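Missing here is one protein chain; the remaining ones are kept as they sit in the complex.
Then we have subunit A:
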Amino acid sequence: MSGEAVNFSTVFNFDEDYFGSGNTSDYSFDDDTLLCSLQEVRTFSGLFVPVAYSLICVFGLLGNILVVVTFAFYKKAKSMTDVYLLNMAIADILFVLTLPFWAVSHATGKWVFSNAMCKLMKGVYAVNFNCGMLLLACISMDRYVAIVQATKSFRLRSRTLAHRGLICVVVWAASVLISGWTFVFNQKYSVQGSDVCAPRYHERSDPIKWKLLMSALQLLFGFFIPLAFMIFCYMFIVKTLVQAQNSKRHKAIRVVVAVVLVFLACQVPHNVALLVTAAQLGRMNRSCHGQKVLGYSTSVTEVLAFLHCCLNPVLYAFIGQKFRSYFLKIVKDLWCVRRRQKAPGFSCSRLHSETFVSRQNSETVDNENASSFTM
């Protein structure tokens, strides 16, 4: 042991004189060269994020489960938009189911679950968040084909609809396959003595480049691609609607504007925060104060972005008259079941509601093109 020590000292010549007499221990350290502690941000997000995520989780589950139940028991998915809506509801349900884990992680300030859970939660979260975004782009494209290209769209739409199973399988399989990256890079490890669940890249490869690539892809597929699709499609849709002689066109335009505005309101702040984070990656001129501000704004804007998946059922499904009537029917049926349990002998007029819905259907059959707008 002592031999090793001697060898060590001769090789590295580490006499402490190298550091000078060193009587001055009280350098006035510039605050930004000290470890930047984000404890105050963690304290804030430890309270705010769990509450916000719980609310998003509850309302997201409620709305999206209602959409799935409606499609499962009351309404057959007739158009491609219906198929996308159903898939989006499922993606949103899976997404909000991961939020309790992140809420616990924020509340405790560390990742208390296993490494496998870290990979699974990050994976499910990434796949479904971006899958939802992709489906928003798909919906705007389907509406564009239905309304702007209405004359030539009939055969195209029926063919796409015939392959809806395949398209869905492609969407889900590819997203699971390709989000393999999140499964690979995310892991549980210790930073400054506490366990975290975050991506860790290979040491040899340039980690900043990897982080930039991942941020760029997230910005691209989580924001810019759906935004581009929505702007292009809805611009032409509004143009067509303005020219159309349809009594419902004003409502349709309002729906389009609401869809785009809600998307922007929810997603722009979060993506600006992501963009600023990406722009500062690896820079040496950052201040600790700036990092704190960025930390607060990331927590808040992320909640806003996730709120989007609670609003999707309202904006896309329940804004439609048909969907609303099915929704009322579900509420009524649930109420009837409860009443029947409480008071046997009480009968709800199920027949009445059946005929009500079928009449609604026959009314809207001729209007199928417009109903892809679920109005």
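Definition applied: a residue touches a chain if its C-beta (ideal position, glycine included) is under 8 Å from a C-beta of that chain, and two chains touch if they have at least 3 such contacts; residues count from 1.
Basically, contacts and distances are computed from a predicted model.
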Pick, from "C-C motif chemokine", "Ubiquitin-like-conjugating enzyme ATG10", "Cytoplasmic tRNA 2-thiolation protein 2" or "Acyl carrier protein", the protein name that UniProt gives for the chain of this complex that is not shown.
"C-C motif chemokine"
Contact partner of the left-out chain, one of A:S37, A:S54 or A:N246
A:S37
Hidden partner chain, residues of subunit A it touches
5, 8, 12, 14, 16, 18-20, 22, 25-27, 29-30, 32-39, 41-42, 45, 49, 102, 105-106, 122, 125-127, 129-130, 134, 137-138, 155-156, 159-160, 163, 167, 170-171, 174-175, 178-179, 181-182, 185-186, 189, 191-193, 196, 198-203, 205, 207-208, 210-211, 214-215, 217-218, 220-222, 225, 274, 277, 281-282, 284-288, 291, 295, 298-299, 302
